[in-house]
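Yeah, one chain of the complex is gone here, protein chain that is, but the others are all in their spots.
What follows is chain A.
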Amino acid sequence: MRKWIDRKLVLFILWKGLRMATLLVAICFISFLLVKNSPIDPIQAYIGADMLKVGPEQRAKIAEYWGVDQPIMVQFMHWGSAVLSGDLGTSMIYRRPVIDVIGERFLNSLALMLSAWVVSGVIGFVMGVVAAMKKGTWVDRIIKWYCFTLASTPTFWMGLLILIVFAVWLQWFPVGMGVPAGVLAEDVTLMDRIQHLILPALTLSIVGVANVALHTRQKMIDVLASDYVLFARARGEQGFMLFWRHGLRNVALPAITLQFAAFSELFGGAVLAEQVFSYPGLGQATVDAGLRGDVPLLLGIVIFTTMFVFVGNLLADISYRVLDPRTREGRKA
């Protein structure tokens, strides 16, 4: 019986993966076309200020060397086959392979996003449950008001406020950068890194709470209106025990799913938070690539973030199937 379910799950993942593959190919193609049509000349972006010293013949040589003069489909096939073999090209601003840049930057971003993801998830969940349990009271109203306001708060403005309060007024934290200035890379301790992580993570957590909290509140209200809670109340259960026995497991699952499905917004928030705190993560690299015309890096990031979002959605789907005993029961029949 167990084996049959597993097979179903594998099939499901395979199907999702196939769908993802078609989407990924389309995204590669569209973004390739987009950057090809951009007004920024790749040769000029590569050479930069020395452009005046480069004559038309040299220019044609470079274009030929890179294959920029060939038809667009040929260029796409070249690039596509290179991507398939794991070669995303060399970043122009970092002068290193794109894969390395993305890997290193993503690890930094991951620390940031993961901490914000966990903190905002837990706090949001608790807020949602409390609001639902105290529905209609001032606690509920404050939480609801807070969440609605947060939903319309610009992330980068929240970052600026936190920067003003904690870094400028209280001076508890450094103003920016992922590591202290003027310190060699090998001397940077874990404490330094954590210290530079706290403010951007705090920003993301504060802003990320709203969605989970409101969603959990709604689900919890539905649960509290159910017959089994009415019966439990009639038996005299109340408060935390009522939530622990009847609420938690029913509400936790949608919250977890929602959190996994929010990877896309999480990354969007990380881009802004990293920009405000000049934290050296993937978000900052995205902005740099866009501003300074680093085409290989930009394309690499588009592909990478697409996969990141896909993994989030896949985890959301799988968590639903694996964690919820009811869907397992349902498929046995």
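Brief remarks on what is shown
The definition used in the following text is that contacts are C-beta pairs under 8 Å (C-beta built on N, C-alpha and C of every residue); 3 or more make two chains touch, one makes a residue touch a chain; residues count from 1.
As a convention for this text, contacts and distances are computed from a predicted model.
Here one chain is missing from view; checked against "Short-chain dehydrogenase", "Peptide ABC transporter permease", "Putative tricarboxylic transport membrane protein" or "PBS lyase", UniProt names that protein "Peptide ABC transporter permease".
Contact with the chain not shown here comes from a single listed residue; of A:L163, A:L197 or A:V251, that residue is A:L163. Among A:I27, A:I62 or A:I198, only A:I27 touches the chain that is left out of the view. Only one of the listed residues, A:V10, A:A60, A:M77 or A:A151, touches the absent chain: A:A151. Those residues of chain A that touch the chain absent from the view are 19-20, 22-23, 26-27, 31, 34-35, 37-40, 135, 148-149, 151-157, 160-161, 163-164, 167-169, 175, 221, 264-265, 267-268, 271-272, 275-276, 286-287, 290-291, 293, 298, 301-302, 305-306, 309-310.
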